[in-house]
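Only one protein chain is missing from this complex, and each of the others stays in its spot.
Our next item is chain A:
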């Protein structure tokens, strides 16, 4: 029997059989201005030649699965003949859900996975639990780890003591990649060019030019300077989807500091936007979200846990998800935690090679572990015992 591992994020599905490689695929549908009648599903995005004004149809709202029609379209596509060709009756699935997933959504998951798709067995879990499994597999001598899961909808801090999720220590900061992209869109639209309809393009701008500052107010000063002295400012060439397929930063030596470019490209000039946008992760109150930033929330989380574990948590902070990929994120977080943590405790923040697929890799390891059969619920089990057996076995 094969095991399919699916880290079902609100932005991307990380999917693959446990014996194969992972693929990262948009977990949504799209419509484009150029072919209005067609709805594109998941990686059919690649078929859209001109994705300007791309319209998103998302299955998730605030991180929770609410739009099942869309989710099933995406899953039909992923499981179907064009992609993974899943033989459901001979396949087990490991699938992730958000922390504290609502009970009605959990029940819908059971019904859809067992009754509609007819998977042979199912393991429903959180991305964090898969990451923890990954971490403890590679470092068997460690007792605890604290995961930072920064995704599309929000950022979670989840402490694990071995395989046990410490629920009382989970913290959620309502800042994720979606908010950052929308905020960047908003400030660019107000300051220089109307891009409110260009989520897809501006999301790429964000990933290409934003970074986490190590000296926020110093960078503010630098980014205010004129001419060459301003080492922060970048000119971003927007794609036109004919001759420029993908946006990019002008190389420093080609930048024109005063006056216009002779080339006809459309340019965005980004200065404080580059680091003020990811700064929301550290200071959500900068835009009026009255919550702690990630460093403060981590300390708050650890303080809520038994004192003898504190040292272990501060030493094993692991970054996962796409939204922690901004250059400088790890260094800044470690520096701030160093300042906030008790002086005698060492602090160490780890950035895995591939933070987006770190949970998926954990799922892969779990699928091949000897006691996998014991932690799943089989279709037979479900038919006999219903939701009850899933509540018993799964820790969501």
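The working rule: a residue touches a chain if its C-beta (ideal position, glycine included) is under 8 Å from a C-beta of that chain, and two chains touch if they have at least 3 such contacts; residues count from 1.
One rule holds for everything that comes next: contacts and distances are computed from a predicted model.
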*asked:* As a check of understanding, state which of "tRNA (guanine-N(7)-)-methyltransferase", "Mediator of RNA polymerase II transcription subunit 27", "Density-regulated protein DRP1" or "HIT-type domain-containing protein" is the UniProt name of the chain not shown.
replied: "HIT-type domain-containing protein"
*Check the options A:2, A:105, A:255 or A:309 and report the residue that touches the missing chain.*
A:105
*Which residue, A:43, A:174 or A:315, contacts the hidden chain when the whole complex is considered?*
A:174
*Quick one: say which of A:183, A:206, A:312 or A:379 touches the chain that got left out.*
A:183
*Thinking of the whole complex, not just what is shown, which of A:47, A:116, A:254 or A:331 touches the missing chain?*
A:116
*Given the full complex, what residues of chain A touch the hidden partner chain?*
31-33, 36-37, 39, 53, 55-58, 61-62, 64, 66, 68-69, 99-100, 102-105, 107-108, 111-112, 115-116, 156, 167-168, 170-174, 178-179, 182-183, 185-187, 190-191, 196-197, 199, 217, 220, 224, 272-273, 276, 283-293, 296-297, 300
